[in-house]
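For this view, one protein chain was removed and the others were kept in their places.
Lettered A and B in written order, each chain numbered from 1.
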Amino acid sequence: MHLLVCGGTGCRSAESDAIVDSLNKAIADRGLENDAKVVMTGCFGFCEKGPIVKVLPDNTFYTQVTPADAEEIVAEHIYKGRRVNRLLYINPESQEHVEDSKHMGFYRKQIRIALRNCGFIDPENIEEYIARDGYSALGKVLTEMTPEEAIQSIIKSGLRGRGGGGFPTGLKWDITRKVAAEKKYVVCNADEGDPGAFMDRSILEGDPHSVIEAMAINGYCTGASYGLVYIRAEYPLAINRLKTAIGQAREYGLLGNGILGTDFSFDIELRYGAGAFVCGEETALIHSMEGMRGEPTFKPPFPSESGYLGYPTNVNNVETYANIPVIITKGPEWFASIGTEKSKGTKVFALAGKINNVGLIEVPMGTTLREVIYEIGGGIKDGKNFKAVQTGGPSGGCLTTKHLDTPIDYDNLLAAGSMMGSGGMIVMDEDDCMVSIAKFYLEFTVEESCGKCTPCRVGNKRLHEILEKITRGEGTMKDLEKLRNLGQVIKDTALCGLGQTSPNPVLSNLDNFWDEFVEHVTEKKCRAGQCKHLLRYVIEPDACVGCTACARNCPVNAITGERKKAHEINQEICIKCGACVEKCKFNAIFVR
Amino acid sequence: MTKIKSLADLRRVKDDLQEKIRLRENADNPEKLVQIKVGMATSGIASGAKEVMSYLIEELDKRNVEAVVSQTGDMGYCYAEPTIEVILPGKEPVVFGKVTLKKADEIIEKYIKNGELVDGIIPRNYETIE
Partner (left out) sequence: MELIKLTIDKKPVEVEKGTTILQAARKIGIDIPTLCYFSLGDMKIENKPGGCRVCVVEVEGRRNLAPACATECAPGMVVRTNTIKVLNARRTVVELILSDHPFDCLVCAKSGNCELQDLAHRLGIREISYQGAQSHYRKDTSPAIIRDVDKCVMCRRCEMMCNKVQSVGALSAINRGFEAVVAPAFEMDLEKSVCTYCGQCVAVCPTGALTEVDHTRQLIAALADPTKTVVVQTAPAVRAALGEEFGMQPGTLVTGKMAAALRELGFDYVFDTDFAADLTIMEEGTELLGRLSKHLAGDKDVRLPILTSCCPGWVNFFEHNFPELSDVPSTARSPQQMFGAIAKTYFAGKIGVDRKDLVVVSIMPCLAKKYEAQRPEFATNGNPDVDFSVSTRELAALIKEANIDFNTLAEEDFDNPLGESTGAAVIFGTTGGVIEAAVRTAYEVHTGKKLEKVDFAELRGLDGIRQATIDFNGLPINIGIAHGLGNARQLLNDVRDGKSQFHAIEIMACPGGCIGGGGQPLHHGNSAILKARQAAIYREDSCKPIRKSHENPYITTLYEEFLGKPLSEKAHHLLHTHYFDKSTQIEIE
């Protein structure tokens, strides 16, 4: 039996190292070393209930395991063959234990290509990667294909950049290939910056070799012998696994000079970013790698023509790379058979927010939002109503119930006023205020803008200020008009892709939740009850018995009234702390 | 580890290494394989389920049958221990009772290899026995 223990950052912070130790100890105590093997893998994706321990071959899926549970898992499951029921996942709808990951809704709709090895192999052991057909794509390309042929395969597969823009990957490679230069670079963009996004981290932690192999393939195709991974320094585990993997690949002769007996040489180095969101933009990323201020420059020239140190540079994101080896081994037709007409393959999403199954998922392009939210995500938390789902992070927008049956792909999301982005997917329920949501994303953009161009530096600050004003209850209809005009101008005039998309959260919310904005400014009302300034605490005179409990507990003495007579809250003084509601034994105080 | 010097080299290494994770590969695609679950609750162990399970693992391997043998808890057929459930690819599960080593041999040869029915099938009166 194999016991797979999740070694992703999240589960490791919840002691999965100690779980591995305890499992090994319990196994040794019973002399079961020959029967059971413990493997620490990358992320399983089901982060909501981590740490995860998966027992094979029966696919038993233990959730929220602690080191103390290890003894019982070994004693019961390994030794006696009885599942430890209390650690099994409970289906939120049926409230029944689910014993087998194959029967979990979370996994049923998923197809794992980019994440194929995450949660399956030991990422620190190159042999497990090779056993899974690893590096055979590189071998195939180097010995059986010309760069042009390999690029044709990528083009034919229909793979598009997974970092957000969705540019056809093969085409990008071809442009770099065609530029004549004495030196070229391939770069892996691992500067994942969207709030809540962690797919690139998970891939690097769970399957670093797939990225290394793909970069080498990219190097062969474009004519580059240097690879650079630009990774944020806040990803220590991913950095370590990547370093280990690069070391092993060199040891096995899969990086370095004359790879697999051919005359192709390729090696990879790491470059660390300080985690500036803007450095996800490829020109800013390159400047940062060059030791300069991480800010974008005008394109053209594109990095494919003049990039790192002025040399042609092909930049792709982690997830894009992770798809490459499989496309080569299984063929472009196989890849192109998955997905929609213009978006092929799968997409990894970080599912978060008001949803039951928070975690990392990979679904075929064309899966509907409904399937993702209700089948994989297990529906909205606490039985609340779905309100919106935000995709594309600070560059994207919110989609509503009317988009629930829209198949997810690049073009449909754009048409719906959002975008694919790098794969953040945040679910919102009826308690979420859409003005505040727009404000939240703007806050992020304001914080992360590099400050180079006026529209992003000042424009987004002003957008944020107007939203702030609206949530304070001081907004006017004129302000809504300003939001639209300013948002449009920023979209039209900002320098880089990040700036141009930064007003999307505001513009899409204006489109989809216009009534809610209008309510905020005309009725001074926040239907979700999130905008504190718009709340009114009111005492219902008929229900109030005049016990004075509220008045005595009001920290600002906003409540007056005679004993045994109905009390009243002075709205001018009230700070909306809610203390009175808690103290009222007669349910006489309401929030409106 | 020495360097892998060619694609052929890589393929050889892969074949050697694949064995180490075969268990995982098979578990990930159970529907393509013969799946056998052995009831291993206390009563099952007492009636010889452990021996049956070891026998099945060894013999299936010897006879080149790609199968996943796993243990499961009490199947609820205490009267017929030891019990095993066999799922052939694409078929409904079938449960056999009172499985001895000899019976196991018969199940492998007749049911698993050729799909012929064998005595001792317990009627299916459950939703799932997992």
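Before moving on, here are some points about what is shown:
We adopt the following convention: a contact is a pair of C-beta atoms (placed from the backbone, for glycine too) under 8 Å apart; a residue touches a chain by one contact, two chains touch by 3 or more.
Bear in mind the structure is a predicted one, so any value in this text is a computation, not a measurement.
Hidden chain, full complex: it touches shown chains A. The chain that is not drawn here is touched, among residues A:T297, A:T368, A:Q530 or A:T548, by A:T297. Touch with the chain omitted from the figure is made, among A:I27, A:I126 or A:L495, by A:L495. Across A:I246, A:C453 or A:I569, the single residue that touches the chain missing here is A:C453.
Mapped onto subunit A, contacts with the missing chain fall at residues 276, 278, 293, 295, 297-298, 300, 446-462, 465-466, 482, 485-486, 489, 491-495, 500.
Throughout what follows, only the chains that are shown with their structure count from here on.
Between the CA-based centres of subunit A and subunit B the separation comes to 39 Å, rounded to the whole angstrom. Across the complex, subunit A is touched by residues 1, 3-7, 9-11, 13-14, 17-18, 20-21, 23-28, 30, 37-38, 40-42, 45, 68-74, 130 of subunit B. Residues of subunit A touching subunit B in their complex: 1-2, 4, 56-59, 80-83, 99-100, 102-103, 120-121, 127-128, 130-136, 139-140, 142-144, 251-254, 260-261.
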